[in-house]
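Here is the structure we will look at, set down as structure tokens.
As you look at this complex, bear in mind that one protein chain is not there, while each of the others sits in place.
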Amino acid sequence: MNGMTIIVKNISSWIKILIFLFGIYITLFGHLTPGGGFAGGVILASSYILLTLAFGKRVTDENLPLWLASRLDCIGALLFLAISLVGFLFGASFFFYNFIQQKYLAQHASDFHLVSAGTIPLSNFAIALKVGASLFMVFLVLSTFRPGEPAQQE
Amino acid sequence: MKIPLPWFVAIPLAAAFVLPMFGEKVRKTSLAIANGTMALLFLFSIFSLGRQDVYLVGRWTIPFGINLVLDGLSELLLLTVSVVSFASMVFSIRYMQRYTGLSKYLSLFLLMVTGMNGVVLSGDLFNLFVFLEIASIASYALVGFGCEHEELEASFKYMVLGSVASMFILFGVAMLYGMTGHLNMAYVSQALQGASLRLPVVFALAMFLAGFSLKAALVPFHAWLPDAHPAAPAPISAMLSGVLIKTLGIYALVRVVFNVFGVSPEQDWSIHLSWLLITLGVLSMVIGVFLAVGQWDFKRLLAYHSISQMGYVVLGIGIGALVIAQGGSHTWAALAILGGLFHLINHAVFKSLLFLTSGSIETATGSRLLKDLGGLAEKLPLTRTTCTIASAAIAGIPPFNGFWSKLLIVLAAVWAGHVWLAAVTVLVSLVTLISFLKVQRYAFLGNTPAHLDSVKENGGSMSWAMGFLACLCVLMGLLLLIPDLKTTILDPAVNTVLNGIQYAGDTIANSR
Partner (left out) sequence: MLYALCFLLFMIGLYCALVKKNMVRIVLGIVIMEYAVNILLIMIGFRIGGEAPILSPPQGLPLKTSLQSVDPLPQALVLTAIVISLGSLALMVSICIRTYQRYGTFDITQIRRLRG
């Protein structure tokens, strides 16, 4: 797979950055505007999918190979779990304790700013990592299996 | 020691995501982590016996937040899940040596346990659906784990019917949300008691019944089970037959029917519902067992017996519901429900033991067709002993656990005035005995075929797991006979089912 024509390659090398940035924006502003971790993660994954479609599989193998995507997937999930557990360290003995909001941000009335809502942006980031990596992995795994070829090792 | 309830979900989930980080190289570490997790969950579930608790996640009060509810029924299922999954995990150490992709297997196994613990603990309907899907998707992947012809076909069949069942359940959840404006089971239950519209309620109930019966593989919906359960690796078959169909099917059915909709003499559909449950139970019992007798594949035979034995559980619960709906004595209803629930945990133990022995035979001989086997009694003494114990238990021979629960169901049927139900129960038990005599005859007795001369017993972790479950089979009758054990383990579960819609009041009171 060598990818598509030079036009597609040129355009997508510009577009991919915009898509990636848009994904980061959607993730970071998830607690203020529509969007959030899942939507942002899907957009992040789609930038890599565009890369794979335009440039062929070899380029993605160098940038985000399957094993790295798998690790990122696990890290995202563990990060989300860790955020929910960290509340135990901050005095409250329950899950999903929004410790940042309760301890530090509650004094400053900062609704509708980027730094607000405590742990929610962090969770959004973890979810975006998880969703982006796993969606890209689904795409990669499904696209590398060719019907008709004999079954191959994973 | 008071264990926060989300740990039952969080610990296996964390372990499931830690394991793929190591990759395939470090088998011993992965196995140690997975087994440690299971042992921890086992300890936790023992510690949380006899506790009534409602956990508000993030301390958002219900009905706005998500809550986890631990009551008698949840404790019983939690304990069963952890016992069976612990034994299967120990068994996997040795059994999985011939498979590649160990860390994927362990990860999916742990995800399945996460889903089942979540289903058992969840206090609102949508989370019930989410955890149910987590457990189901993990199990679809595990059924197709071998990636051979039969396994893929079985996995596809299972996945199609499982997804259809999930959609039925989600449709029911959506309808209930539309009618009541709540998802929390306690509030839904309260709102339904004052509901004026009768038809949509019954329609939602029908959706739930169809979905959960598909998940539990009761007879008109059983087509996937005999393919899916034998195709999986043996410890997974033990998990699927032992606990998965019970938590996703029977537990959820009982929870929704008794605690959310409520069975009572005032509601005129209660009697029809109980007869429906009894019919499903009897059909499953009879058809499952007669299909089982003719099988020559050992695991397939066991899978058909799972259908038949689930019929016993549903029959016991259905008789209980009938007695309640007719306004009868709660003592007899309690007896029937006790029989059903006790048979549920007994079946979890002996059926998982039977699947583990089938895995042991398969590992030793390379075949699970009864016609290819023979004379294994001397070659595999431990497997033979444990298999005999489990067969005796499933056929209902006295000192073993299956006898006690079947006895309770028969007694309840007689006292409820349906002698023919008792007769059918005994008859099915007899046919079960015949089919297991066939297993004993063809697998363990008779002449040894030439290609089985060099067969050796599987030592190590496999024998430990089988021995553990066999001891449980022998000793579990004591749960019924020793009053202390009965009052701590079985009675709270029966009371949860019997009290029905009091569940709502209890949950709301506990969450304050």
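Letters A and B name the chains as they come in the text, with residue numbers starting at 1 for each one.
Assume contacts are C-beta pairs under 8 Å (C-beta built on N, C-alpha and C of every residue); 3 or more make two chains touch, one makes a residue touch a chain.
What you are looking at is a predicted structure, and each value in this text was computed from that prediction instead of being measured.
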Any idea which of B:Phe44, B:Tyr105 or B:Tyr140 touches the chain not displayed? B:Tyr140
May I ask which residue of B:Ile3, B:Val57, B:Leu152 or B:Ile271 touches the chain that does not appear here? B:Leu152
Going by the contact rule already stated, which one of B:Ala10, B:Val130, B:Ile287 or B:Leu485 would touch the omitted chain in the full complex? B:Val130
Touch residues of chain A, complete complex, unshown partner: 33-34, 38, 111-112, 138, 141-142, 145, 147-151
Pick out the residues on chain B that sit against the missing chain. 126, 130, 133, 136-137, 140-141, 144, 147-150, 152-157, 159-160, 163-164, 166-167, 170-171, 174-175, 177-178, 183, 226-227, 291, 294-295, 300
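Here, only the chains that are shown with their structure count from here on.
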What is the distance, in whole Å, between the centres of chain A and chain B, each centre taken as the mean of its C-alpha atoms? 36
Touching residues of chain A toward chain B in the complex: what are they? 67, 70-71, 73-75, 77-78, 81, 84-85, 92-98, 151, 154
Write out the stretch or stretches of chain B touching chain A in their complex. 4, 6, 10, 13-14, 17-18, 20-21, 23, 55-59, 101, 147
